[in-house]
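Omission of a single protein chain aside, the complex is shown with its protein chains in their original locations.
And then chain A:
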Amino acid sequence: PHALVFLEHRQGDIDSGSLSALTAASQLGGKVAGLVVGSSEFVPTVVDKVKKLKGLTSLLHSTSDLYAEQLPETLSPLLEKLLSDSEYTHVVSTPSSLAKSLLPRVAAKLDVPSVSEITSLEHDSSSNSTTFTRPIYAGNAISTVRLPSSVPIKFFTVRATNFDPAPFEESQEIEVKAIDPVDVPNCPTKHISTQLAKSDRPDLSVAGRVVSGGRPLKNAETFAATLDPLADVLGAALGASRAAVDAGYVDNSLQVGQTGKVVAPELYMAIGISGAIQHLAGMKDSKMIVAVNKDPDAPIFQVADVGLVADLYEAVPQIIEKLKQ
């Protein structure tokens, strides 16, 4: 096999999920090419860093002002050109909002399916087929699917929680090759602006500890006043249930669940979260789950390793105080 891994970066910072995607690509057991795209401001520094990633056998990069803001409409022609009549057998990425928008577009152009958010894989070279597992129905069932040899290029995205990030190897020397950008005349889509939520806290999707809040946190002010100190004392990322996000307590990028982020930290503290199946889908692979909830019958207690039936407004300040002791 020869995999092409789409390695993402944001303003020069390498996306940690891409490192897990690389690990998954390496498990196919063949050559692994990385692809980095962007503007001249960031591509050289990103290339310098990622060419040391263990598991890569070559690195391609394409630099253009066209790729400063990455749109599926501008990146798709580049990937189509790269993949058409090529020796690539797999296209791999992290399920970022960009890659999820881009990969299916390219796959459709090449008339092949794509497999979303796989949790394991096995490639059989003799039959040229790849078998994946992936959660369906919000993780309430696990589907094992096979892409047979009749699918010439196999696209898939990789759940970062199931694959360790690829490490860097200083001594590594691989082929690095520039690829010409592909012009897109009359592009139907223009980027206008991006607003990223600023936070000094760890990134939710890779944090080792997560403190998550639900609807009983009342509003944005009480959410912050109650959970920020707990997250601070634990050095944790903040997360939230869909109900809390819908009610506007926190930014949507903090949503944990079937339609939000899937996390598997060492510690997940669910504060005032009842544990709807859609939420459990996003956190039930956490190593240790601690739940604080007033309702003793809340489903979250069925998955919690440590459950406390209590009023969160009494319990959380005490937890903070006792952790500090």
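Keep this in mind: a contact is a pair of C-beta atoms (placed from the backbone, for glycine too) under 8 Å apart; a residue touches a chain by one contact, two chains touch by 3 or more; residues count from 1.
Just so we're on the same page, contacts and distances are computed from a predicted model.
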item: UniProt protein name of the chain not shown, from "Small GTP-binding protein domain", "Vacuolar fusion protein CCZ1 homolog", "Mic1 domain-containing protein" or "Probable electron transfer flavoprotein subunit beta"; value: "Probable electron transfer flavoprotein subunit beta"
item: Of A:12, A:29, A:148 or A:167, the one touching the omitted chain in the full complex; value: A:148
item: Selected from A:9, A:242 or A:279 as touching the chain missing from the view; value: A:242
item: Selected residue (touches chain absent from view) among A:24, A:91, A:244 or A:267; value: A:267
item: Sole residue of A:65, A:87, A:183 or A:305 that reaches the chain not shown, by the stated touch rule; value: A:305
item: Which residue of A:35, A:234, A:250 or A:263 touches the chain not shown here; value: A:234
item: Absent chain, residues of chain A that touch it; value: 10, 71-73, 76, 96-98, 100-109, 111-117, 131, 135-148, 150-151, 187-197, 209, 232-235, 242, 245-246, 251-253, 258-259, 266-267, 277-278, 284, 288-290, 292, 301-310, 315, 318-319, 322-324
